[in-house]
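Here the complex is missing a single protein chain, while all its other protein chains stay put.
Showing chain A:
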Amino acid sequence: MKSFTYERPSTPAQAAQALSGKPNAKFIAGGTNLLDLMKLQIETPTHLVDVNGLGLDKIEATPEGGLRVGALVRNTDLAADARVRKDYAVLSRALLAGASGQLRNKATTAGNLLQRTRCPYFYDTAQPCNKRQPGSGCGALAGVSRTLAIIGASEACIATHPGDMAVAMRVLDATVETVDARGNARRIPMAEFHRLPGDRPEIDTTLKPGELITAVTLPKPLGGKHIYRKVRDRASYAYALVSVAAVIQPDGSGRVALGGIAPKPWRVEAAEGVLPKGARATTEQLLAGAKPTHDNAYKIKLAERTLGAALIEARA
């Protein structure tokens, strides 16, 4: 690990200012992903700003009837919150499907959104990777790609967003709240938070340099059946090959987003109109334009079947 200086500010504005003008500085919250990447020298910050003292660790009701989840709320606490379990079960389920108990106790809401891909070529510093080292090429395109993206990717990068929580937040139409060094607040819809790689795969999100996430707000509850179904190589503590977050109403209408298949949580609102017709019709529209590799073409059928299983669960 490269050495770094360390500070622990006490207000969000101070934290955002601490990063201002320091391109090699980073925020650290739970640290479960950042420290892992620092050990491998994939991330090499020279200054860490510890945001754990900012007090952004509460879940509060909003005037609109939703919930405002502080950036530092731990994954365990968000999943276990009685209001989340009752009204946003898809979010509880997604969180509990991710990582291990130890990691969920440390990992934060904002940190979970900002976690980097687990593409093996991103992790292997002996391989080319445009996300890790812009311009070096993509080892995955012609390499072993069975876990990687089938849609939304580019010639420069086929990495997936690895998270579960973000898929549920996308289906719930959550909003990311931020503050910058000048104290300006901004609200970013989940649909626009993660970006597609294009020719700049090193940039994962639409956050500006130094912009600090302060909270994620959930709109008022949708009702319906909340389902998060995750398919992976082993039964626990593994990343999704395909996951489905769904909120299905009694009349068969609803919302669906997919995880494990794209550089961001994958939701196509137009495809949701055909949800009552079933998984095949919906998946055809959701994954229209998919460009799988030889290794990961199975994910198209797997996505259809996982959505089918979720819809059966919704009717039960």
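What we mean here is this: a residue touches a chain if its C-beta (ideal position, glycine included) is under 8 Å from a C-beta of that chain, and two chains touch if they have at least 3 such contacts; residues count from 1.
In the analysis below, contacts and distances are computed from a predicted model.
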Absent chain [UniProt protein name; select from "Aldehyde oxidoreductase iron-sulfur-binding subunit PaoA", "Homoserine O-succinyltransferase", "Aspartyl/glutamyl-tRNA(Asn/Gln) amidotransferase subunit C" or "Sulfate transport system permease protein CysW"]: "Aldehyde oxidoreductase iron-sulfur-binding subunit PaoA"
Touching the absent chain when the full complex is considered, from A:13, A:96 or A:268: A:96
Contact partner of the left-out chain, one of A:85, A:195 or A:305: A:85
Residue touching the undisplayed chain, where the options are A:9, A:31 or A:221: A:31
Residues of chain A (touch criterion as defined above) contacting the omitted chain: 1-6, 8, 28, 30-32, 35-36, 39, 46, 48, 50, 52, 76, 79-80, 82, 85-86, 89, 92-93, 96-97, 99-103, 105-106, 235-237
